[in-house]
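Of the protein chains in this complex, all but one are displayed in their positions.
Think of it as A, B and C in the order they're written, each chain with its own count starting at 1.
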Amino acid sequence: MTTTNISPSKFLAQDNVYLPHIVVIEKIIEETPNIRTLHFNFKDKKLQKEFSFESGQFGEYSVFGIGEAPFCISSSPTRRDHLEFAVQRVGRVTNALHRLGVGAEIGFRGPYGNSFPLDYLGGKNLVFVGGGIGLAPLRSLIWNVIDNKDKYKNIDIIYGARTPADLCFKYDLDSWSKNKTVNMVTTVDRGDESWTGKTGVVPKILEEVAPSAKNAAAIVCGPPIMIRFTFPVLTKLGFTPEQMLTTLEKRMKCGIGKCGRCNIGNIFVCRDGPVFSYAQIKSFVSSEY
Amino acid sequence: MANKKISKKDIAKLLNQWSREFAVFVPSKESGIATMARWDGKDVTLDWYRNTVIPKANFLPAMEEMFRFQKDKESYNIELPPDGGKQLIFGIRPCDARALAIIDANFKNLYQDPYYLSRRDSAVLIGVGCINPSESCFCTSLGISPTESKDVDLMLTDIGDQFLIEEVTDKGKKLIAKASGLGEATKEDETRAKEMKETSYNKVTRKINTEGIVERLIACFDDQDFWEKIAAKCISCGICTLLCPTCYCFDINDELTKQQGTRFRSLDSCAFPVYTKMPMENPRAEKWKRVRQKVCHKYGFFPMSFNAIACTGCGRCIRLCPVNWDITQVLNNLPVKTEVGK
Amino acid sequence: MEQKLRNEARALLEQGKIDWIIGFEVGSLKFTTTPLITKDKSDTERLVINPFIANNLANFLTQIKGRVGIVAKGCESRSIVSLIQDNKVVRENVVILGVPCTGVIDLSKVEKLVGKDRDELDDIVRERDKVIIKVNGKKKELSTTQALFDHCLACELPTPREYDILLGEPTPPIANPAAQESIKKLKQVAPEQRWASWEKELSRCIRCYACRNVCPACFCQRCFVEETEPQWVLPAPRWQDNLIFQIIRNIHVAGRCTDCGECERACPVNIPLRSLTRGMYDIVGELFQFKAGLDKDALPLMTHYEEKEAEDFFR
Partner (left out) sequence: MKPSIDWEPKLVGFLCKWCSYAGADLAGTSRKKYPANVRIIKVPCSSRVDSLFILKALRLGFDGVLVSGCHPGECHYQTGNYRARRRVAITKRFLEYLGVEPQRIQASWVSASEAGKFADVITEVTKGVKEVGPNQLFSERQKNGTKTEKRG
């Protein structure tokens, strides 16, 4: 049922799984007025060396005294001098994360969940479809793929946001558009005077770009509404449900399949996900994804 | 090997022997409702019906401290709460004991939950058979007898002035070996116990049909009309979940005072809209979806994952519900033919 | 009365005057009833009126779209009027089927007086001012003042004042002073002891929010306990937070609470919540001569003011 086999993360497997490790914020990048990327490292240098994760996995981040929230690790396992995650200011914990400065200490436990199936993606043309902060989990995989370019074929990236000011990871977008092995398409729902790129919602632009489904896989992440409209377009382009991957988001507390709330039918997004193929989602008994 | 027996008036003496090693909990009506309370050395009430607050609370408290953190100059020190010690639960019902065995699966799955499991491992359960099952009880439909249990360490059966004691586990055997003041059960005692068990079993009249329940639930999962209809009178309170012996969902929250803080976990309920609420959307904002989740989790999703129905037929949810929302009526009236279409 | 209700309800549904009917049907346990919320006219045959119709059905009004016929005892009619005052319910969309009420039997009181669990009782029959309990073939008589809910004994309006169809002859208020004994006693206790008793009672609270969810006056889309920015109380059952929840809940329903007693009846851990709500009910009555749900044209308590009132403690 699941994309990759899940085993408890050996690393950080201490007596008490709920205890966070202390990590230090090393750099903060303000992506948009309400999204920022935080770079962090373990306070314990030994842990920093031992830590390993796969693209697509997530962690539980604590702001002590405020609470804990899950975010995917948005940096690539191939670039290990630090770790990154991106947060949109939406609630109690994310607001607190937006108040932090460089040098602040937060709690981290993880990595949790499954990851993108690299074996399955190997040797294929990859189509990344992202919207808004949904680029964060894709970004981990994109850099992973670029750093192992010989294992994969063509890369298409279609990324959109509401306005030019809402585009995240502009430095990555620049670097990918300069990369000859990548076909980078950026779009916004509404442009402004200085906007020279495409205008239109992501599913529409995807239809225009029309990447071939032959020996390809599409990896989709964005707001639920975008995901819902993207799958039909991909189907039209000839992608089978197995060829479409996405990562889901649910309210989570424990991150390890115990607290109950992130289920879709008998699937727990934190434990069995967050990466699913559209084929799997379709077979869920529940329409609650 | 012959079973032991004990006179009802000697229970306090027996508990006294055990209280040296264990924190002893017994059913009590001290606070106006029947609960499992710390034994005060007095005689034990044995005529209680069901406990409103379930023995689950001894293992998964309604609220517990996970750890404390203190800001020490620039860094945080994390400190675990002290170990609570060994518990002895006297008077647990077979349904509630089974419930613990059921939720063990969740806390053992993939990652070990240290708080719950350490309490479970060190605790001793002493079951007392239920000779007056209530009108709301339906344990027999779920393969549970009101007077027999494999999920306790010792099982007591009421045989008039005395209890017959059956040793169920090795832990139980050790307890008995150390105890004094017990008698040997005679053949007559055994016969009497058998009669009591049969009578009690037949007193459970409420039934549900669990045959093919998972498939039947999945088949009507998308029948919105059905779920809306049965959810109409539900008021979305947390009684049936928070007081369910097999409900384990929890919430985690922090609290900060000056430089010290605490992370708590507390029971949560799928009946509350905030349970699944995310900033942008809520997959179960509507009441019928939450009711559906509750029913399907207990009788569908949990069995799919752990091969056991997450219900023991204790009937608390029926009896305590302010609007008399009855799970047995729902399960016995699942629509048979449904067109599954999205 | 029951047959008249069934006929009226069926006729209303058939004539298309209402889309929904909210009433009571026999519950799944002895001596209980359960709300019946239906569009189906054949379901009206299941409608009942008996001494166990405990719920306040007005609670469901705000959840249902369309025109609704509702069975209303005095307390429900007051709650409906209060909801009309607050613009939560449009009077024209509700057909009130008024039930002159003679009080609802409190099973916990009966259990205590008879010394048996409700499962062991064979029958409970209401006869005028007596409640007759049958146990093991024997009869035991209780007076209504012993066996009815406290809030029924204190009821000022058993017959709805606001109704479209009245299903029986009006009944006089019981207004038995015995119902207020517990509150009177409470007021005589020293402040510290009073606070300590709330501490003790609320430490039992499991935060199931049944008290809030059965309450017709608690109609907020989002309750303050669910707020996270700022987080006013911890969403976990600790007595301090439980007590703050109850205090604020009572302040929020001041002037809406009709003393229907549902919160106390719904509480699974027997917290005497009516002592709180009745306390507030009396304060509101004393300070502003205001009683909730009596006049649908009156303004809600907290939205208006008199120039001279409640000034004595202002410096």
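By our rule, a residue touches a chain if its C-beta (ideal position, glycine included) is under 8 Å from a C-beta of that chain, and two chains touch if they have at least 3 such contacts.
Predicted, not measured: the structure shown is a model, and the values here were computed from it.
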item: Contact residue for the chain not shown (choose from C:26, C:114 or C:248); value: C:248
item: Omitted-chain contact residue, chosen from C:92, C:192 or C:297; value: C:192
item: Contact residue for the chain not shown (choose from C:92, C:169, C:229 or C:307); value: C:307
item: Residues of chain C (touch criterion as defined above) contacting the omitted chain; value: 187, 191-196, 198-199, 224, 232, 240, 243-244, 247-248, 250-251, 254, 276, 279-280, 283-284, 287-288, 301-303, 305, 307-311, 313-315
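In this section, only the chains that are shown with their structure count from here on.
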item: Identifier of the chain whose CA centre is least distant from the whole-structure CA centre; value: B
item: Between chain C and chain B, distance of the C-alpha-averaged centres to the nearest whole Å; value: 31
item: Centre-of-Cα separation between chain C and chain A, whole angstrom; value: 50
item: Distance from the mean Cα position of chain B to that of chain A, given in whole angstrom; value: 39
item: Multi-partner residues of chain B (each touching 2 or more other chains); value: 251, 253, 255
item: Chain A, residues touching no fewer than two other chains; value: 91
item: Contact set on chain A toward chain B in their complex; value: 6, 8, 15-20, 22, 43, 62-68, 90-91, 94, 105, 107, 223-224, 249-251, 253-254, 256-266, 271, 285-289
item: Chain B - residues contacting chain C, complex; value: 31-33, 49, 52-53, 62-63, 132, 134-136, 232-233, 235-239, 242-243, 251, 253, 255, 264, 266-267, 269, 272, 274, 287, 318-320, 322-326, 328-329
item: Chain C residues within the chain A interface of the complex; value: 228-229, 231
